[in-house]
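Omission of a single protein chain aside, the complex is shown with its protein chains in their original locations.
Order of writing sets the chain letters: A and B. Residues in each chain are counted from 1.
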Amino acid sequence: MDSRRHHDMGGLDAGPIDQHEVADEPWHKRVKAVVQLLVRNPDSPMNVDELRRGIEDLPPEDYDRLGYYERWTRSTAAILTEKGVFSEAELDAEMAEIEQRWQRNGPS
Amino acid sequence: MSGHHPHPGPPDSEDGSWTREQLMAAAVEALLVRKRVFTPADVAGALDYWASRTPADGARLIARCWTDDAFAARVMDSVNAGAVELGLDIGHTRVVAVANTPKIHNVLVCTLCSCYPIRLLGDSPGWYKSRAYRSRVVREPRAVLSEFGLDIPDDVDVRVHDSTADLRYIVVPMQPTGTEHLTEQELAGLVTRDCMIGTALPRYIPA
Partner (left out) sequence: MAKEWPIVNRYRVGDPVTVRAHFPSGHARAPFYTRGHSGEVVRVTGPFRNAEERAYGRTGARVPLYRVQIRQRDLWPDYVGSSGDTLVVDLYEHWLEPGDRR
């Protein structure tokens, strides 16, 4: 069967375009900086095409629910785990530690 | 530039809530620093660099095209080479100029993700990354342009460029009539981000 993948949306019906300008949050800018550092360095563990594959491989409901830089984040974590840069356990532990710090100190 | 957070935090979360992806982003950054893939100084430098990228650079390039035909010809051959002439650092990703004419109106999209010449124009607008724009502009460009307030006459062909691979694009709009007396800098002021995507045209309203 001719299967169209979820991200490959050219020509599909969709509603009006929301032209509202929304400024990126500071953490979005950090994600952009980190990902660009990775994909523009030929020696880094992730290239831009892997980043795109990781975004395309998100479950469709996540692809639609998440914002642009949230999708980048999920893909980057998945690709770097796949590449063995860090393990899922390391990522989970780091997230837990940061969450504790954020809960203690509040927004910095 | 000031305002960098030495440690990642949830800067805008007044109520102490944050998304899982926000936490994940902070964790990925911390792990990459710990694994020495890059340093905090690298991240700070990247934040500064990307904050410095704005549509003003693209607008300068367009204004120079309007005032210098030979430069415009070189830009049509290679935007990267033209940018170097203006002292702009837009890197090695190939950027291709597509010029509007009295018979052709160009508009850009990336249906598969949201490719955009970010080193020349800064961040793309949210709508450029939206499902609605990516889905619709390749199939009903005139209706989409109408939503942006741009009605293209029937005798002007609309040409949509879907940026799917290694090339990035910039639309070179036509210089508005009655602006021949303006300086290059004043002309650049007429060129908005959306003019270089193709969802708007430069407007000149005499004082």
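The criterion applied here is as follows: contacts are C-beta pairs under 8 Å (C-beta built on N, C-alpha and C of every residue); 3 or more make two chains touch, one makes a residue touch a chain.
Given the structure is predicted, the values throughout are model-derived calculations rather than measurements.
**Q** Footprint of the hidden chain on subunit A, which residues?
**A** These residues of subunit A touch the chain that is not shown: 1-5, 8, 10-11, 47, 49-50, 52-53, 56, 83.
**Q** I need the residue numbers on subunit B that touch the omitted chain, in ascending order.
**A** Against the missing chain, subunit B presents residues 94, 96, 111-112, 138-143, 154-167.
Here is the rule we go by: only the chains that are shown with their structure count from here on.
**Q** Rounded to a whole Å, what is the gap between the Cα centroids of subunit A and subunit B?
**A** Computed value for the inter-centroid distance: 21 Å.
**Q** Touching residues of subunit B toward subunit A in the complex: what are they?
**A** Residue positions touching the partner: 5, 7-14, 16, 18-32, 35, 37-38, 42-43, 46-47, 50-51, 91, 109, 111-114, 123, 125-127, 129-136, 138-139, 144, 147-148, 162.
**Q** Tell me, which parts of subunit A touch subunit B in their complex?
**A** By the definition above, subunit A touches subunit B via 7-22, 24-27, 29-34, 36-38, 40, 44-45, 52, 55, 64, 66, 68-70, 73-74, 76-77, 80, 85-86, 90-91, 94-95, 98-99, 102-103, 105-108.
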